[in-house]
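Could you have a look at this structure, given as structure tokens, before my questions?
Just one protein chain is left out here, and the rest sit where they should.
Entry: chain A
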């Protein structure tokens, strides 16, 4: 009998290190430390996140079937991931049948090269762009610029970010960190021929952007878009947006190139019924978004006459291979988790260093790009950028259990790390705590030590590193002289419990009333 050793399948690759925008330069705590000092950012974030929160709650609580809709969204996504390869091939077949061309990009570098080649084939050295997370992730604009092609962002907020040579800080509201005076200054210095007297009235700012963009819509022959959904059953692509600038890009140019993350595929056209309810209500807090564009291949005489679909992996298959982590691929980029996150609300999007900030970014980014690709990889700090408060899980329209994913990624990180001081301390703590004798000895030592450090006012106001961050803004109480267990074992403890039992049993005195009387107060 002969046997052939087929070997273990190689782990799917992450997004290549040093490419695209899936990694910041600093770890989260350091970046957040600086961002927290940006008062403008803090004020804008607080105002924006709180107002979107209220809107979202209003339009989600009015639907009697909101919870079943979330369940349906989660179920469709889980079923999609279970047969992703087959659905993608179906999508490719359908798009091709309808006159489109499908390209497969294993990472951002390949996607950028494909798009650049397709743009150059049109003879144009300009492209107009629909707001797209995927091309932000791959750093397409920077790549195009290096290749002599100018990309124009047409989403108003993306335009502001682009003109300021800045990076977006929110999935939905990329310029959330700017105020209107800053935007006026950016427009004055970066829009050619703009009125030098332009003021910061929002309508005037929008008009200036509109005049600038209209000219691009009318003259640039090729557009690049992302996609919110791609339907395997029909080959239909869809983009949802608010401004209509996306609609212009999707309909006016001769050539349309769409870059879509492979996880955006949906099995059936009917699935849109679920997601077109979940997405706008979770995202902008609107019942419906103003513009929903859908296109299927090429329609002769109407719209772009050449259509290319670039399917982007860039670490998604690696995430899919993780039994627990793959849930992050269910994300529909609504940004509800950002808007409810207390950490995002304070630190802002730039602190995460990735195209994907906030709670979903903290679980998606390390999976797409890895978190130990380099020494002191900044991405390794992202799973810890959460107090695990769980607000994101409650807000997620497809019920991604982000707190559990964060805990899982923390575990993966500690498993990969060698013997760190923290690991040794955790091991030591577990050893002490699994032996009650050692535990009570440690309690005694900590109690005596703590009381000495605390002094007369029984407060500890300064701790050594790595705990000094705590005492920067908080005191710690000194351990009391007696632990609970020593009190309980004492005559005083026994007497107190006896007295309590007698008090409860005494007729007439403070008797316990049961549930039926509740509400009398």
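Quick notes
Going forward, a residue touches a chain if its C-beta (ideal position, glycine included) is under 8 Å from a C-beta of that chain, and two chains touch if they have at least 3 such contacts; residues count from 1.
Note that in this section contacts and distances are computed from a predicted model.
Between the listed names "ABC transporter permease subunit", "Transmembrane protein", "Nitrate reductase-like protein NarX" or "(Fe-S)-binding protein", the UniProt record for the complex's undisplayed chain reads "(Fe-S)-binding protein". Residue A:466 is the one among A:68, A:244, A:290 or A:466 that touches the chain missing from this view.
Across the entire complex, the residue among A:146, A:270 or A:387 in touch with the chain not shown is A:387.
Note that of A:58, A:321 or A:426, the residue touching the chain absent from this view is A:426. Contact between chain A and the unshown chain involves residues 28-29, 32-33, 36, 342-343, 346-347, 383-391, 393-394, 407, 410-414, 422-423, 426-427, 429-431, 433-434, 436, 439, 443, 446-447, 456-459, 461, 466-470, 472-477, 479-480, 482-485, 487-488, 493, 496-501, 503-505, 509-515, 517-518, 521.
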